[in-house]
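Here the complex is missing a single protein chain, while all its other protein chains stay put.
Note that the chains are named A and B in the order they appear, and that numbering of residues resets to 1 at the start of each chain.
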Amino acid sequence: MKDATVATTSPALPRPRRARRLDWRGTSSVVGFFLAWQLAVNFSLPGFTDIPTPWEVLVTFVRDFLFSANYWSSWLVSFQRVFLGFFLAQIIGIPLGLFFGTHATFRALVLPVFEMMRPIPPLAWVPLSILFWPTTEASIVFITFIGAFFIITINVFEGVRSIRPEHVWLARSLGAGTLRIFRRIMIPAVVPSIAVGMTLGIAVTWNVVIAAEMIASDSGLGRLTWEGYVSSTPTIVIVGMISIGLAGYLSTMIVDWIESRMMPWKQ
Amino acid sequence: MPTDAAIPVRTTSLLPNRRTWLAALGFAGFILAWYAAVHWSPFAAFNRLPDPFEVVVEWTSSDPYYGISIFTADYYTHIFYSTYRALAAFGLAVLLGVPLGIFMGWKQGVRAYTGSLLSLLRPVPPLAWVPIAILVFPGVEPAVIFVTFLVAFFATTMNTLVGVRAIPQDYYRAAACLGASNRDVLFDVVIPGAMPSIFTGLQIAMGAAWFSLVAGEMIAAQYGLGFLIWESYSLIQYPTIVIGMATLGLVGYLSSAAVRLVGRRLMAWHEQRLGMAG
Partner (left out) sequence: MTTTASHPPEDLGPRPQTGGLGIANVSKVYDPEGRAVVALDDFSLDVEAGDFVAIVGPSGCGKSTLLNILAGFDTPTSGEVLLDGVPLAGPDLAPRPGPDRVVVFQQGALFPWMTVLGNVTYGLLKQGGVSRREAEARAITLLAESGKLDRIADAYPAQLSSGMQRRVEIIRALINDPRVLLLDEPFRAMDTVNKSTMHRHLLELYSRNRKTIVFITHDLEEALFLADRVIVMTTRPGTLKMDIAVNLPRPRKREMMASDAYLALREKAVFAVSEEAKRAFERGEREMA
């Protein structure tokens, strides 16, 4: 019996074009986007009369920002706030989520209050936060924390809820103590939920930081963008936006990397 | 409200009656803690905050000290503005996002063109668009709605896309075997199949819309709950801040619940998870 893995009897295959590294269709729409932008400014379409062209933005960026210490310290400041708030949200949210999942009495007591506060948009907390916290920095980090906290807690809670009681009963009947069950059953079940919470949380956190900075701070990328607006310099606004986008993108990559370390078995 | 599927690390299961009592206790504890923090804590920061009773009194007074209560027209004006903006943005996002998500999920060709562009724009926090939006759009109102729309749009499109892609191939094949045309497949397989994901996306979009709207209002609008909160802060009308926050929470919750309810009605089949699983 034939055991060949190469076709000997079939006719020549039409060789399929190997997918090139470059994605033509995707690239063309991105290029199209920039082109549309350029043309909108060139033709002074309504609304675009004061907007700079992509080229102008690039030039301004290289000229005024790329080598400015102020610019890069804005990056640092914003990043700091994001990760601090994010980190705090994990530290408090993960145990809270675990408690919600495992202690019915605690859950009955605290969850209703938690759920009541959850729909309040994080930015609505800004005034209270400013009133309460002694420094602007602390108030911004608090808002950031609020943004990520609810998401992370809920996700961890859902993760714990998804553990099948049968697994726990089985472990118990085999003599496992509470700590063992915690380590061997709960942690692995909860890790993916933590990962999801992190991914969702980081996006929200960036949004929150930017807005908080625009409203109530004197430093950071959000502030930079806002100042561009206030001083009627759209170029700066766009540079700010792109910077924020890049920063957000970078954070997502970092979070993805952390997740891949947390869950090496996932592709 | 989540159900009682506790992990029996401790074997406790609570009767609904007991749960209600505990919830009430939890709320009472929360109110007490708040009151205590305002009046009895040594921190000046806390002392400035309004206590729960001040807030409730103000909220329900027919002649509120700061002008906003359930009996004042202004209160409802603010609610109306916020709600109208949120719904407009949300509606637009659904109108554009769901079809786009469906076509992106269904047709590889569409995905190839739009995927890169969306990935490029997505990481930009929508609120970063506020200044540009104000410059480009003819007024603050459209700008705020636009930014709110953006957030809801991304959430809707992404979830719809994921929902469509998750449909097992066998359903398409079965439909084809049974004589379905392309159009039939769209309405009989793609849309119903993606519905659960679409509705999850819509709930997220609703929440995201409110989140974004409040920010937009605080930054740059007249009227609206976000604006109210910020203004109350500048005018040192602290109880009103809390009224605004609480109202926001309430309205946000109701709108998400409404979406969820509509979803449940449309997807009676999804609820039927009972039956003898073979």
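By definition in this document, contacts are C-beta pairs under 8 Å (C-beta built on N, C-alpha and C of every residue); 3 or more make two chains touch, one makes a residue touch a chain.
Just so you know, these numbers come straight off a predicted model, no measurement behind them.
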Fill in the blank from the handout: From B:V56, B:L96 or B:M267, the answer for touching the chain not displayed is B:M267
Handout entry: Touch with the omitted chain, as defined above, among B:I68, B:A133, B:L150 or B:V189
Key = B:V189
Exercise for the section: State which residues belonging to chain B touch the missing partner chain. Expected result: 168, 170-171, 173-181, 184, 188-189, 192-193, 195, 267-270, 272-278
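Here, only the chains that are shown with their structure count from here on.
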Practice task
Calculate how many whole Å lie between the centre of chain A and the centre of chain B, each centre taken as the average of the chain's C-alpha atoms.
Solution key: 17
Practice task
Mind listing the chain A positions that touch chain B in their complex?
Solution key: 23, 25-30, 33, 46-48, 50-51, 100-105, 107-113, 115-128, 130-134, 157, 160-161, 163, 165, 168-169, 172, 178, 181-182, 186, 203-204, 206-207, 210-211, 214-215, 222, 225-226, 228-229, 234, 237-238, 240-242, 244-246, 248-249, 252
Problem - Complex contacts: residues of chain B adjacent to chain A - result: 1-2, 4-10, 12-14, 18-19, 22-23, 25-27, 29-30, 45-46, 48-49, 109, 112-117, 120-121, 123-132, 134-138, 151, 207, 210-215, 218-219, 225-226, 229-230, 232-233, 238, 241-242, 244-246, 248-250, 252-253, 256
